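In what follows, a structure is listed as structure tokens, so that the remarks can point back to it.
Removed: one protein chain of the complex. Kept in place: all other protein chains.
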Amino acid sequence: MPVNDMVIRIGGESGEGIVTIGEVFVRIAAFSGLEVYTFRTFPAEILGGHVTFQARISDKPVLSQGDDIDVLVSLNQEGYDKHIGELRPGGTVVYDSTNAAPTSGADDHVLYPIPVDELARSIDFMRGRNLVMIGAMVQLFGLPLDRAEQMVHRRLGRFKDVLANNLESLSLGYKYAEEHFTQRPPVYLEPPLEEAKDGLVITGNQALALGAVAAGCRVYAGYPITPATDILEFLAKELPKVGGVVIQAEDEIAAINMVIGASFAGVRAMTATSGPGLSLMVEALSLASMTEVPIVVVDVQRAGPSTGMPTKTAQGDLYLAFYAGNDEAPRFVIAPSSVEDCFYQMINAFNLAERYQVPVIVLSDQSLAPRVETCARFRLDQVRLFEREIPDLSQDNGYQRYRITETGVSPMAIPGSKGGHYTAEGLEHNEKGNPNYTPQMHQAMTDKRWRKVDTARQQLVLWSNVVEEWGDDDAAIAIMGWGSSLGPVQEAMARAQAAGYKVAALFPKVLFPMPDLRIRRFIRGRRAIIIPELNQLGQFARVIQHRYSRELIRDSVEVVSLTKYQGLPFRPVEIFDKVVEVSQALAVRAGVE
Amino acid sequence: MPVNDMVIRIGGESGEGIVTIGEVFVRIAAFSGLEVYTFRTFPAEILGGHVTFQARISDKPVLSQGDDIDVLVSLNQEGYDKHIGELRPGGTVVYDSTNAAPTSGADDHVLYPIPVDELARSIDFMRGRNLVMIGAMVQLFGLPLDRAEQMVHRRLGRFKDVLANNLESLSLGYKYAEEHFTQRPPVYLEPPLEEAKDGLVITGNQALALGAVAAGCRVYAGYPITPATDILEFLAKELPKVGGVVIQAEDEIAAINMVIGASFAGVRAMTATSGPGLSLMVEALSLASMTEVPIVVVDVQRAGPSTGMPTKTAQGDLYLAFYAGNDEAPRFVIAPSSVEDCFYQMINAFNLAERYQVPVIVLSDQSLAPRVETCARFRLDQVRLFEREIPDLSQDNGYQRYRITETGVSPMAIPGSKGGHYTAEGLEHNEKGNPNYTPQMHQAMTDKRWRKVDTARQQLVLWSNVVEEWGDDDAAIAIMGWGSSLGPVQEAMARAQAAGYKVAALFPKVLFPMPDLRIRRFIRGRRAIIIPELNQLGQFARVIQHRYSRELIRDSVEVVSLTKYQGLPFRPVEIFDKVVEVSQALAVRAGVE
Amino acid sequence: MITLTESFKVKDLKSDVKPIWCPGCGDFGVLNAFLKALTDLKLDPAHVAIASGIGCSGRFPAFVNAYGFHGVHGRVLPLATGIKLAKPELTVFAVGGDGDAFSIGAGHLPHAARRNVDLTYIVMDNEIYGLTKGQPSPTSPFGMERKASPYGTYDAPLNPVAMVLSYGATFVARGFSSQPRELTELIKRGVEHPGFAFIQVISPCVTFYDTYARFKESTTPIPDDHDPSDRAAAMGLAAETNVQYLGVFYEEDRRAHHAGVTLVQEKAGSDFSLGDLLERFER
Partner (left out) sequence: MITLTESFKVKDLKSDVKPIWCPGCGDFGVLNAFLKALTDLKLDPAHVAIASGIGCSGRFPAFVNAYGFHGVHGRVLPLATGIKLAKPELTVFAVGGDGDAFSIGAGHLPHAARRNVDLTYIVMDNEIYGLTKGQPSPTSPFGMERKASPYGTYDAPLNPVAMVLSYGATFVARGFSSQPRELTELIKRGVEHPGFAFIQVISPCVTFYDTYARFKESTTPIPDDHDPSDRAAAMGLAAETNVQYLGVFYEEDRRAHHAGVTLVQEKAGSDFSLGDLLERFER
């Protein structure tokens, strides 16, 4: 039965090209018109060590890594032993029969042994082992060989001397599978046979970096840190092509101060880091807020606290993003919810920063950053950039950098402009920017700075990509969340709806300022709001519970915090189960009432 | 009429010894059995610049700087012009008639011109000018001359060659006032004439540093920052005498890492800083929490954001203290509420840190730190220190540093102990401390670390100085607050009660873990809870509102956030007015209902 | 370096913010020499940016009619680097104190130097923390007794000139606030130097550590025969602690950071469109 929704896992020593096999295979699938979504684990060791590559492949958009594993590909015995327990009953095992042998308990599974080494040796091209395996997988799971060949041309075409060998390896594997197995695997694919769809196969960090380029970012200062490093690496390659600069700073404190300096000088600038780095940026975030310099700071969250688990995911930095700073310095916070969304939220981030002259923190995470997803091509034509407000210095005699305005935003002169000179001031200051500690001025300036939050909250109502809301309008049960758990929630909801439950959902992308209007409207009439997030305290749940406590209690809406803190993303079933549990509880209560 | 409650302000150029006059005068008052409470402003300039010294003197404990100024002492024209507007109608002006002259509008005031320069010149001892003025003030306001003379002996006795001159200056001023003014000022003092009371005259930072010494702190690492610097300076003098060490670190990041290292090695250690410094310590706070190393970090809050107003006060770092860190790392938070309390809360801080192996943040502020208060002698005999739990290594084979226990606390081996070696680990780890990233272990260790918060919350019920609660049990209106606003609240409540209002109040000293039991009990039966604090967002109000939202809404208790963000402490009248306003609103509503 | 054709006066460059410094503070001398240098060079103040950290000396930018940034303590070099990165046509200064530079900011100095960021860094070294009222700094001498070191300091002071030389800096000089003419020349040379120019300026703190007498005694111009392209010789002069040499210890012509950036941009090529880049990610 072609079940066009398949979770495949590949396990083995990292050196063995697990990732290559996985990445090429999913690209062939994507190229064949299917949707893909990957997940990997990283070994503790620097080289070698056990690594897992997992992909979900479907003919419908894939929203999460799925629940169960349908197919296990093992390249060695360890890759078999470690994962076989997680393969669902009746699942498929494809294995390198020269290096692994199924052990007891394998009766439940459908086995496809491939003598990878032997085949590779037969054409005297051991480097082709990965392609032999890919060839077999292509055949077994129903992908078209020509697309696979084209992909080999695309990805390996530049190694001209071995191209023929590579193609032959692929075909060897394909043919072997074709000849030796008459029974198809219980789960295989049936790609739509039209032309390959338009769209991208891309990771979260790549989408985010592209978004930055599209948003006009031209200075990037950063310090390497897992899982944000490849943003630095991507931009190091691309920004110079558009006249931009990437600088590897000596640390995160330097990075953010460079970004502040660059933006003060009039150029859109950003940095990206992870939690430990964001912790070091707290003092400078406050400086940017006080001096009203627009900057964008990406935090690719990872599991903590402290150094924690650098290669594991979490959504634990919400409070840090919201509140970290001495005394009260407004900053905005955004959380993209999918690989595609990473692109668009970077546009929002720069627009918010430039328009309101505030630091903007973008919360991605370790599950989103390295994940490959298929998605629609980014609509560059729809990117609209807001410009920083600049004073008309020809008119403005006695320019005041921190003029107190109704919106809170004051026109910002750029160095090089005659008549606009001022000192950006981290001390409390008057409208000109000169230090001033009078009680009245401090109050007025504090109000001015915070007024920008309200101004933005009002104006954001008209922006796109600020909130995502879907599901049954009249559902008693709703789900609210933030960031990368959107996919699992979407999938859990689809299942719940299919099972007859009514559910509605809302994910704000801009978390600060919170879109109060939308949320208040959304809350109304619900009985319970499930808030799944990857931390222990339920940070977002607490924020929601506090901010809307009046409405929640008035309407007797229960907030159900669903937390997970294992370093792993949500599986849809975890959310689905919660929906079922909560609706049963509601039903019982309704019965009692 | 002797009104034994007088607010006196001294104004002039800082160089002129304003502070000397003020400090000596209040010490004479204290020595005469009166209670004092000072307040000063600091000039923007490093040297010179305008400075204000204000003191409230009373025969009852002084709880705030008061509302109106009864007496202005001006040493020059500026000191007169700048402050005369704030003197209450009918107030007293004592001024140096050689350097200042009252201007129009002075008719409302009672004037006492003292030709300070002339008098000093008459004995050819210009350096005695301050003492001439003090002498006159002592006479005018009714303090005993002999106590003043004794104080001069105490404070200036070591300058033997000019002691006679100093005493003569004092007496010159005293006599001049005695001879020239027959009318007593509208407000003067009548000190109790018994023996001087037992007790201390001390600042917040001094009390805090003494508390640290009493709590067994033996390593202090810090970096200078206003208004925390004198903790470093005090301990630099005293700690070496008890075999301790003070190190001026190269920055705050170094300071807190040194403290972590020292505590790991088994010695009680602390640092003190202000908001910008705390911002830099965020990463290391998380490290201390993850590695479970007890440390104490004092944050003497000042007005921000960013560099802000270093010499002005605020209570703006509550969120920073609670939440700053990547992912979720528990730390405890304490806020002392008076100079005296600074001492006792440092005992609590070290006890919490050592017992639960967590970082403890102590939130003092700029109004508390440099303020001189009279208070009862610290009861050293009642100081009880809790020891860190140490493993019995003679019994314990295969010692596990992070053993998962019911309380969350695991015995901690100290370097130098045979058989106890382990690596304190900032990565997620297993019970031995070895890096471990399994989902189960991360969840178990996260739970273990957070369990300490609950353990502490339960055990704290038995500790002293954890909550302060007073007022009318059955009051509909209550006040909750934290830190240094306790004094103004106490005073406002006394006034309100005198005026016939019923009010109750509760200040938790340990803010994290929050004493839920006490607060829940306290909330019950109220109609409104006023929460005054020195910030714009109402941070504590938000925390309370969220944490107890169920009870608050169930019992229809309204939370009234009273915020002030001018760099200045609360005046009692501001809180009193709010009490009146809220009770009128409640009355109206009751009428309507 | 963008200059004006018409000349202007020092007083045109003075802002209306009155310095908060104590009368007699060395920083006045530095400010005056600075303004004179800008005037002499006819630098267009609209294209001048002055970054600073926190300290008495950190208040500097507000006193000048040019773009300024009073940032946080110790981060003046990254801040100034960011400004220069974004707008290489600006003449960028970093200014601040010895605590700002060598204590909390010590980690940034090696990197600004090795990158050879084209800016002039003026450190007003008074061997003390002025703004926080007199704690020892990393350049305070052995045995200094202050409230924070009541029994005397016991750590060896750092030698800023030697340090910065060891970082491979391309321009290293020392001036004295009491020698305004010479200091003006040093600042001008620093501005004209196409790379990172480090100028340690002895700038006494009359209030917390008055060293005028000591430095009047111990300073002396670098001998005429010193070859400023000889780093080892410069190191030798820097190592002298009995006398404090004044002048340019070392100068070298090396590609400045922004020139490296330009080179990278040329290598990268400019035929770029976002659309094309997206192609790479087409399925």
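Note that the chains take the letters A, B and C in the order they are written out, and that residue 1 is the start of every chain.
We take it that a residue touches a chain if its C-beta (ideal position, glycine included) is under 8 Å from a C-beta of that chain, and two chains touch if they have at least 3 such contacts.
Quantities reported herein were computed from a predicted structural model and do not represent experimental measurements.
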* **Per the touch definition above, residue among B:A120, B:V187 or B:I247 touching the missing chain** => B:I247
* Asked: Given the contact definition stated above, which residue among A:N130, A:S263, A:S306 or A:S410 touches the chain not shown here?
  -> A:S306
* Would you write out the residues of chain C that touch the absent chain, in ascending order? => 102-108, 110-111, 114-116, 138, 151-152, 154-159, 162-163, 165-168, 231-232, 235-236, 239, 254-255, 257, 260-261, 263-264, 267-268
* Structure fact -> Residues of chain B touching the missing chain are 27, 30-31, 196-202, 206, 210, 213-214, 218-219, 221, 237-238, 240-243, 245, 247, 249-251, 253-255, 257-267, 269, 283-284, 287, 291, 374, 377-378, 380, 415-427, 433-435
* Residue numbers in chain A that touch the chain omitted from display -> 44-49, 223-226, 229-230, 232-233, 236-237, 240, 246, 248, 250-252, 276, 306-307
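Assume only the chains that are shown with their structure count from here on.
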* Structure fact -> Cα centroid separation, chain B vs chain C, in Å, comes to 39
* **Gap in Å, rounded to a whole number, between the CA centres of chain B and chain A** => 45
* Considering chain A alone, which of its residues make contact with at least two other chains? -> 283, 287, 291, 426-427, 435
* Where does chain C touch two or more other chains at once, residue-wise? -> 54, 70, 72
